[in-house]
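Every protein chain but one is kept in place in this view of the complex.
Naming follows writing order (A and B), and every chain is counted from residue 1.
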Amino acid sequence: MAEIILKNITKEYENGFQAVKNVSLDIKDNEFVILVGPSGCGKSTTLRMIAGLEDISDGDLFIDGERMNDVAPQHRDIAMVFQNYALYPHMSVYQNIAYSLKIKKIPKSEIDQRVHEVAKSLGLEELLDRKPGQLSGGQKQRVAMGRAIIRHPKAFLMDEPLSNLDAKLRGQMRVEIADLYQRLNTTFIYVTHDQTEAMTLGTKIVVMKDGEIQQIDNPTNLFSYPVNKFVAGFIGTPTMNFFEAECAEENGLVVLKTVAGRIVMNDAKAAKLREGGWIGKKVTGGIRPEHVILSQDGENTVFSGKVNVFELLGSNAIIYVETEAGMIVMNTSQVQVYEHGDKIALSVIADKVHVFDPETERTVTN
Amino acid sequence: MSTPKVKRKFKRRYDKLPTVLLFVLPALIPLIVFWIYPICRSVYLSFTNWDFISPTYKIVGLKNYISLFRNPRFFEALGHTVVFTAGTLIPTIVLGLVLALLLVRNFHGSGILKFILFSPWITPTVAISIVWTWIYKTDGGIANTILTALGASPLKWISSSDTAMLSVIIVTVWKSLGYAMIFYLSALERVPGELYEAVALDGASKWRTFFDITLPCISPTTFFLMIITMVNSLQAYDQIQVLTQGGPSGSTRTLLYMYYQLGFQEFNMGQATAVAVVMILLTVGLSVIQFKASEKWVHY
Partner (left out) sequence: MNTRYSDKSPLYLRIPGIVGKILILAAASVFTAFPFVWMVVSSLKTKADILNTDIFFPSEPQWGNITGILFNSPIPKYILNSAWVSLVIVALQIVSGAMLAYALVFLKFRTRKILFAIVMATYMLPVAATYIPSYIILANWGILDSFLGLIVSSTVSIFGIFLLRQGFMQIPKGLVEAARMDGASHWRALWEIVCPMTKSSFITFGLMNFIGTYNNYMWPSLITKTSDYFLVSQGLRAFFVRDGAYGTEWALVMAASAVVVIPLLILFAFTQKWFINGIGGETGMKG
């Protein structure tokens, strides 16, 4: 229900450290935006600035067209779910959920009705009289969400809401949050360090590193067209393989020469490489494990080496291969059992190769 | 580049100023008016010859301090302060620790004992000092009755300059013993049990365990109690006022009592505030020394 615009937002601490650098971001009405990145990348700080829990050092924050920099958090009409749930330990579940309405001086009967509504939708009806200390992690998580939902806020902020749950519960809650988003039809801003969570939940993902936005895109594009080596490596498991290569032109074809072989670039990539003047220069190549294939006839071998670790995951297998170009990981569905030390020759799906500038780490083939 | 930065800093500092002020001022204003300003004012007054009654006064420089340092009464009072402080601090801490060690394991009746031992601390010093005056009475006082019954010769207690200080110290230790004990009790409870088990496996004796484990573990509490007891002793007034009024012949006049007499009986504000400044310096000095020394023997 709200449009949130961040314009050149910077957070600088008193010691001069910049946690967030010049971040600009447009969040449209009813969008589900995910801020993702490694710890210390500034994603939580960004969220907390939107909430009003951190001062904005520089730049402007607009919510529904109104500049909000100096508005106290309680006047922003935004709800937040905290990593540690932050439930009030001295209040019952009912009181926790009702607290924001009580502050707004909403009549008791309406509060009662709304609390029961929310509790029903989250399956908390039986627990309303309990204190937070008597709840399990998943239940606390639901109460924390209930406390946010009941307010019908302009936007939901979630700061690593699932990180304190065990893996199984996390998957389940992920589905519930997605479901909640569909039902509530309001703006969600969700912070996580877990790229899987980001990829499965988000329609718009903001990848951050060192206080800067790296890329804003949907999951498919992030996966297929990362703008730089960091995003390429951060998104996807197992992570992308990187290798050194030299860009060359042979018989009118643009190729990447690796230690053991060569990869022929398709027309689009070839054109970009020519355009960028990369012919004859060193580049960093990148290939996702699922795009590494077995070399059938030895002709198109790109890497060769010995199997280090073989992990069978049922329908697919992950093979770690020690090659001349370093460790190359392959994720294959052609399950064939390997032993440690088995010789193996690898090729790649050439269309799926990413090429990065070794200096700036930017993708040069997008 | 520089203008927006200045503007930004300005804004950041004053954004939430009303809230911060609202929360800070209710305590800060009284703190300034009745603590910080008076301390500074005392220092200033100690360089004047103000007598409280006349509206004008002069700056006299160090004269108050010089005459103070030439006054044997001052050194007497300083000496009494040192004797009183040491005389209350050491027994309070040692006996407080002994009692805590004996009471740290709960047994039938230990709650009652803790109640009794701590109760002097919550009663008005004036009331109990009046009771002690009656106990100390030279003839007909129960203290001498007990001494005689034990075959010792009776003392003159607060009526003699030889025993007056001892009498005041006894009352002070009586009052603060339970306080020290309570602090030690909670410190002892927090000594990790595994330490005792480990040292027992090493075959240490009881005494070694006490000196090698218990004492170091509770050293922060000992340090805290030393500071607190010292500050309290430097400021002791109630019991002196009721028991001896600084007498007989000045034998229980501490710096604080001298300050009281100079300021509120003789209205020699210059001299009185000079004594106050000496007391502040003494407190600061002793605290600094204790803090420095504590680095050697306090283990956090």
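One rule holds in what follows: a residue touches a chain if its C-beta (ideal position, glycine included) is under 8 Å from a C-beta of that chain, and two chains touch if they have at least 3 such contacts.
Since the model is a prediction, treat every value here as computed from it, not as a measurement.
Screening B:92, B:125 or B:261 against the full complex identifies B:125 as the residue touching the chain left out. Across the entire complex, the residue among B:77, B:93, B:185 or B:213 in touch with the chain not shown is B:185.
Contact with the chain that does not appear here is found for just one residue of A:78, A:135, A:256 or A:270, A:78. Of the listed positions A:100, A:239, A:266 or A:366, the one in contact with the omitted chain in the full complex is A:100. In the full complex, chain A makes contact with the omitted chain through residues 14, 51-53, 55, 72-74, 78-80, 82-84, 86-90, 99-100, 103-104, 147, 151. Although one chain is hidden here, its contacts on chain B can still be listed: residues 13, 16, 19-20, 22-24, 26-28, 30-31, 33-39, 41-42, 45, 95, 98-99, 102-103, 113-120, 122-128, 130-132, 134-135, 140-142, 145, 174, 177-179, 182-183, 185-187, 190, 197, 200-201, 206, 217-221, 223-224, 227, 231, 234-235, 237-238, 241-242, 256, 259-260, 263-264, 269, 272-273, 276-277, 279-280, 283-284, 287, 300.
In this section, only the chains that are shown with their structure count from here on.
Rounded to a whole number, the gap between the C-alpha centres of chain A and chain B is 60 angstrom.
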